[in-house]
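Showing subunit A:
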Amino acid sequence: MNHETIEHDVIIIGAGGAGLRAAIEASGKGASVGVVCKSLLGKAHTAMAEGGMAAALTTADPRDNWEMHFRDTIRGGKMLNNWRMVKIFTQEAPDRVNELEEWGALFDRTDDGRILQRNFGGHQYARLAHVGDRTGLEMLRTLQNHGIHQGIEVYMECTVVDLLMDGGKAAGAFAYWRDSGTFVQFRAKAVVLATGGLGKCYTITSNSWECTGDGQALAYRAGAELIDMEFVQFHPTGMVWPPSVRGLLVTEGVRGEGGVLRDKDGKRFMFDYIPEMFAGEYAETEEEAKRWRPGVPEGPDARRPPDLLTRDVVARAIRAEVRAGRGSPHGGAYLDIASQASEAQIKKKLPGMYHQFMQLASLDITKEYMEVGPTSHYVMGGVRVDPETCSTSVPGLFAAGEVAGGLHGANRLGGNSLTDLMVFGRRAGAGAAEYAGALSAMPGVNPDQVRDIERLALAPFEESGTENPYEVMQDLQKMMEHDSGIVRAKEELADGLGKLRTLKERSVKVRVEGNRQYNPGWHYALDLHNLIMVSEAITLSALHRDESRGGHTREDFPESSPELEKVNTVVRNRDGEMAWEHVTREPLPGDLQELLSHPHLEEPN
Partner candidate 1 sequence: MKKPISFAPLWWGLFAGGGMAAAMLVPIHIALTGLAVPLGWLEEPLWLYQHWLVKVYLAGLISLSLFHCAHRIYHPLFHFAHRVYFSLPSFALRLIGRPVAILVYGGAMVGAASAIWIMTR
Partner candidate 2 sequence: MEKEMIVNRPDNSKMYHPHMPTAWWFRKWSYFLFMLRELTSVFIAVFLVVYLFQIYHITQGADAYWEIAGQFRSGGWIAFHGVALIFAIYHSLSWFKTAAVILTPRVGGWMVPPWMVVALHIAAWLAASAAVLMLYVLI
């Protein structure tokens, strides 16, 4: 069967920050570039990033430099990061910020006109270039507008079903137009994955509907390796009510400005959850905590309140409270800023939050408690890539942004994600353009493969199907939330793998109504394959990491293991089965290792 065929030197899947940056770079290098994206141009998940982009610009603090940023990132990642990536990342970060600024991005400024930087968890110096709390949106707009005069072709509302392969090489992508449901073949010499995250594996997530782990799954099926998939970041404070906004982020800034967590009876429970590791560093009574003031250096008699413990600790505490029946009506905890700061202070320091709750929940945070709970936020793991070119183990296949793994190790610092998109988006674009330039002929397309993909994609329309894709997806999300969520244990993870087998069987039996045009049910059905695949990678990797570290917490192994600090988990497809192994991490060279022992101000989040 003949399909519409579109040819480019480089095809980029995803039009978020990383995808657009890659497109600009590849196009600048003379390659003909096509960007394929699931939603509309300019609506990617990058737009929802609020905080800022981390780079040692030294504007705010001249003591800062790439070495300190390197140190903070590795410490935050609990040593599991690929240090070569971190080095490139921290060294190039300032240029990427300045470049974005030169292209027109708007940044908050110092009085003398330089880019203003803010403090953030885990960063020793004020390092986040930002514009209010809409930095991601501004970044995306700037890239979109800058990309406009680069001759990039954008294929909007077009979902990639699978990568086309020529032997072991990437040869393009097979996709469908969402509006018409017809198939289209993108043929290319190189393919860049920039598809973002996989938050939709979980019921409660800060991610939007697009984040279904497409890139990770496409890469896996094409034979690439996934690394560190067990590390999923749960943000402790997501909105839990109303349902439409469930999971949406409540910024860490609320607690930074003095907000406290309470159970259903109004009791502050975080005092009961100070881990031994932090004993003595946090206030132990409410009286003491009350003496602490945000922005004022803490003394021995006023240690910071335990509500400001690291993300993983707070997330686990809320979860424990809810499980013990002390949660708020909608299954979260209360976050109270109303009693801790004046109305004027709240409106001045947290305008975005005030409006978010006012507009979306019609709740006045200056007067009432917010209801919050942990929400899946980011996946540190992803496609294993070369630090220099972002190439994967599959020739012609590149990956950048959240879909790629290695940079953030076991835990990502706030602000490092937006910079990641710029640094490695650019490198992936350059790598792909160079690879494509060296290739003399367009790779071939295997008609058998096309037929197989097509048959699989159309299966949900067959009469024999019995399952509702939406229900399968809900069951998957429930399983992940319960068995492979914030706190994990061996039995549950093993159990989860069993359930995944059943879900996989159900997923091939889904049946959708209607036809192929803009049919959300069908889109669910196809996303399901990717979600199940990445869920399996998370669960399998988590099952075999018998320790707690960063975003991965095991009830049965609450401590970090020095042995497991030396290895990364790699997952790959072996004869149709998902296989895992622990590969030894390349140790830091001496001079970089030394950086880590620098004195530091506080434990990174």
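For anyone wondering why these and not others, all candidates are chains of the complex that A comes from, given by their letters.
Odds and ends about this structure:
Methods note: a residue touches a chain if its C-beta (ideal position, glycine included) is under 8 Å from a C-beta of that chain, and two chains touch if they have at least 3 such contacts; residues count from 1.
The shown structure was predicted, so the numbers you read here are calculated from the model rather than taken from an experiment.
This complex places subunit A in touch with one candidate out of 1 or 2, and it is 2. Every residue of subunit A that touches candidate 2 in the complex is listed here, in rising order: 41, 147-156, 158, 177, 179-180.
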